[in-house]
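Removed from the display is one protein chain of the complex; every other protein chain stays in position.
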Amino acid sequence: MANIKLPAAKVDELKEVCKKFDNDGGELINVLHAAQEMFGYLPAEVQELVAEELNVSVAHVYGVVTFYSFFSMIPKGQHPISICMGTACYVRGAEKVLDEFKKHLNVKVGETTDDGKFSISCLRCVGACGLAPVVTVGERVYGRVAPEDVKGIIEEYL
Amino acid sequence: MTKVKSLADLRKMKEELANKVQLREKSDHPDKIVQVKVSMATCGIASGAKEVMNHIIEELDRQAIDAVVTQTGCMGYCYAEPTIEVTLPSSNPVVFGYVDFKKANEIIAKYIIRGELVDGIIPVNYETVNDKKND
Amino acid sequence: MDIVQLTIDNKKVVVEKGTTILEAAKTIGVDIPSLCYMKLEDTNFENKPGGCRVCVVEVEGRRNLAPACKTECSEGMTVNTHSVRVVNARRTVMELILSDHPFECLVCAKSGDCELQSLAQKLGIREIKYTGAKSTYKGDESPAIIRDMDKCIMCRRCETACNDVQTVGVLSAINRGFESVVAPAFEMDLDHSTCTFCGQCVAVCPTGALTERDSSSKVMDAIVNPTKTVIVQTAPAVRAALGEEFGMEPGTSVTGKMVSALRKLGFDYVFDTDFAADLTIMEEGTELLDRLSKHLAGDKDVKLPILTSCCPGWVNFFEHQFPEMIDIPSTAKSPQQMFGAIAKTYFADQLKQKREDVVVVSVMPCLAKKYECSREEFAVNGDPDVNISISTRELAQMIRNANLNFEALDDEDFDKPLGESTGAAVIFGTTGGVIEAAVRTAYEVHTKKPLERLDFEELRGMEGIRSATIDFDGLPINIGIAHGLGNARKLLEDIKAGKSEFHAIEIMACPGGCIGGGGQPYHHGNVDILKKRQRAIYEEDKGKVLRKSHENPFIQKLYAEFLGEPCGHKSHELLHTHYYDKKKKIEI
Partner (left out) sequence: MAKYKNHVLVCGGTGCRASQGEEIVQNLNRILEENGLEQEVQVVRTGCFGFCEKGPVVKMVPDNTFYVQVSPKDAEEIVKEHLVKGRQVERLLYIDPETKKQVSESKNMGFYKKQIRIALRNCGFINPENIDEYIARDGYASLGKALTEMKPEEVIKIIIDSGLRGRGGGGFPTGLKWDITRKVESDQKYVVCNADEGDPGAFMDRSILEGDPHSVLEAMAINAYCTGADKGLIYIRAEYPLAIKRLKIAIEQAREYGLLGSDIFGTGFNFDVELRFGAGAFVCGEETSLIHSMEGLRGEPTVKPPFPSESGYKGKPTNVNNVETYANIPVILMKGAEWFSSIGTEKSKGTKVFALAGKVNNVGLIEVPMGTTLREVIFDIGGGIKDGKKFKAVQTGGPSGGCLTDKHLDIPIDYDNLLASGSMMGSGGMIVMDESDCMVSMAKFYLDFTVEESCGKCAPCRIGNKRLYEMLHKITEGKGTEADLDNLRNLSNVIKDTSLCGLGQTSPNPVLSTMENFWDEYIAHVKNDNCPAGQCKALMQYVIDEEKCVGCTLCSRVCPVDAIAGEKKAPHVINPTTCIKCGACYEKCKFGAISIQ
């Protein structure tokens, strides 16, 4: 299964993180957050490493990774685009904004563009309902996004 | 950092701090201190509050106005973000909405310097439990 | 022990505090239907996630229906298990489960044994009102276990078996919501994972999601092939359970009928794995005494305790999980493989046939044997010592397929010479049996005195870990026994920590030993069936004339004519093996 090689430096770094959580299986989610921060996503090899370090079974780690929507096994785009689909944003037309993004980047939700620049995902209520509909690109939050603004937002990152 | 050893410590500390805050407001020496609070919750920041705050700080320095600009949590006026609260010495705080760079300059020029009100005031429609000023 | 009084279906019931409604209802003959609940008393297997919601009942004063499997009885509780609200809820939940299940009952391997099927019949579900999309998953055809997860109803029994009982941890629930299912990591095939093929997941699965690979058609091909001489060997635990597949009382020993049926199916020679069990005792017993004498002579690096090695699931387990200990277990092959090696050399010579023309078929209570016989080291230039291994269920299916009236068959005997065996060989089928057989022979070989007491009660029973000290005429031998890989892990950890003072340990992967194997007729959670099968095994041993392996005349003849002496050069070549470090390394 190990079709990609993990950079040795990062492996040690991850082992260090596990040691910081004294290799306790109960800290799995904190470790996975750190790992996703480090590698950008959670390929099988990283999951095997985490399972080894926290001595829990790989199946258990995979079960946790596939349960939470935050963890992803495919690399996110360089600029991960998340469209808030909470009720407030939905009522103010988030769906039309999502369709517009899909049309421009011709990628389905959860996929990454071939050049790896953009990925689209749906978020469950970022909590800025005053600015509905809300779109985040990486850390930046865009408020009151209309379908017409979509083109402009994408161009900012081209 | 002072360690709070007992309840008495805490109460003493509270008195000091409370005076310091009043002092800041009631100080009657000539260049009165203006207090500006910028609502820096996630949505505030998302609608540009951070840039507005930095702009206000620079602008106040440039015009050598003695002011204290601090960040604070969400005031609740999501529709009017970014929102800031300006307290001129010995007067009630006034909340302004839709504060972009242009509006910030207007507030500084008209309200802070000349005390004239500016469009876009958000009337505070609540009172808080322990905020003496409102009762 | 305080008790609780409640009413179920307006009948007074008194139970111990902590008893659930489901168990309390059983005491008054009310069998509340359930799909995910399963409890095997002393094998610490208890699965009640409260997920299927089929066992919901009405409890007065409670807003919603209560799951009977999880809700503990409380004083003065009033329960109704068949009010209109309960029956409607139960039917609707069943309809929902069936709406996400393939309609393949006619061709499904589990048909007739499927708990979902029998409950659907019991409730008379004729129409599914809520139809829609069905979840589908990647199939998996490993050498021993077939996974068709479209049929999974998320009861979590296999997950509990693999993690809590066997501690192998191959299975886990994955995904979330409608697509959730139980699967290995990355939905990889079982044979890429650390799965030991012990088959305990198949043994507990209520539906056709987990079944064994069916090799009966390959057996029929061999039988009809005129150029092949087809030999069959049957494991000790098969004869204690085969009868159940034909409605006979569990625990009825059907050896004679089994032999007759095998002959009628067309096997050229009907032999008995027990013969090879006696052979295993000769080899392993000698190895034990050899290590013991070195130990007594002060040899510090002799590996003690010696661990039995006849269970392929257990071998898989320590190759994956404890590779640093692969030189501790006995190097003796399992009876199945010893039989194959002897059949393809000694017996093939007698038949004056090439080994490639002799097909050895084994009937096993186990699924891991299918994997074991396919290991490369158990083949000579491509021709495996044991060609095909089928489970007890597959043999029963072949007998039904041949339309034989099993119950009416007359008893017949195994063929000679590889059909002869002693009582010690028969008890291989249960936990504690292998070590008892070894003790019977090792005692007499070591002390040169006849053994008066043959039944070592202290080695028998169902507890997960057992130990006893046998006095070898002044020399105390500490014996350890573990069944279920979770218990095995505990003993191994003791050995690793140097805390184990056992001399010999018998380990079997399946709770109850081979009588509880993954290929046996489904027990559907009734642990009494295992106990009855165990009794049948010990009964057959008592009935035998010869009850010590070294008294088997054909074994003595085999050594005299062919093998020389136990653990000799020829024995090493044919009857012994070695193990591999299969732990997965992280490539950097």
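As written, the chains take the letters A, B and C, and residue 1 is the first residue of each chain.
Everything below uses one rule, namely that contacts are C-beta pairs under 8 Å (C-beta built on N, C-alpha and C of every residue); 3 or more make two chains touch, one makes a residue touch a chain.
The shown structure was predicted, so the numbers you read here are calculated from the model rather than taken from an experiment.
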Chain not shown, its touching partners among those shown: A, B, C
Of B:V34, B:L60 or B:A80, the residue in touch with the unshown chain: B:A80
Of C:K26, C:K138, C:R176 or C:H524, the residue in touch with the unshown chain: C:R176
Footprint left on chain C by the chain that the document does not show: 49-54, 56, 64-65, 67, 70-72, 85, 88-89, 92-93, 96-97, 99-100, 129-133, 153-154, 173, 175-180
Residues from chain A at the interface with the omitted partner, ascending: 24-30, 32-33, 54, 56, 63-64, 67-71, 85-88, 90-92, 123-130, 132, 139
Residues in chain B touching the chain absent from view: 1-7, 10-11, 13-14, 17-18, 20-21, 37, 39-43, 45, 70-80, 85, 97, 114-123, 125-131, 134
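To be clear about the criterion, only the chains that are shown with their structure count from here on.
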Between the pairs A-C and A-B, the one where more C-beta pairs touch: A-C
Whole-Å gap between the CA centroids of chain B and chain C: 74
For chain A paired with chain C, centre-to-centre distance based on mean C-alpha positions, whole Å: 44
For the chain A and chain B complex, residues of the former touching the latter: 126-131, 134, 141-143
Complex interface listing, chain A residues touching chain C: 1-2, 5-6, 8, 11, 44-45, 47-49, 51-52, 56-63, 66-69
In the complex, chain B residues that touch chain A: 42-43, 45-47, 78-79, 81
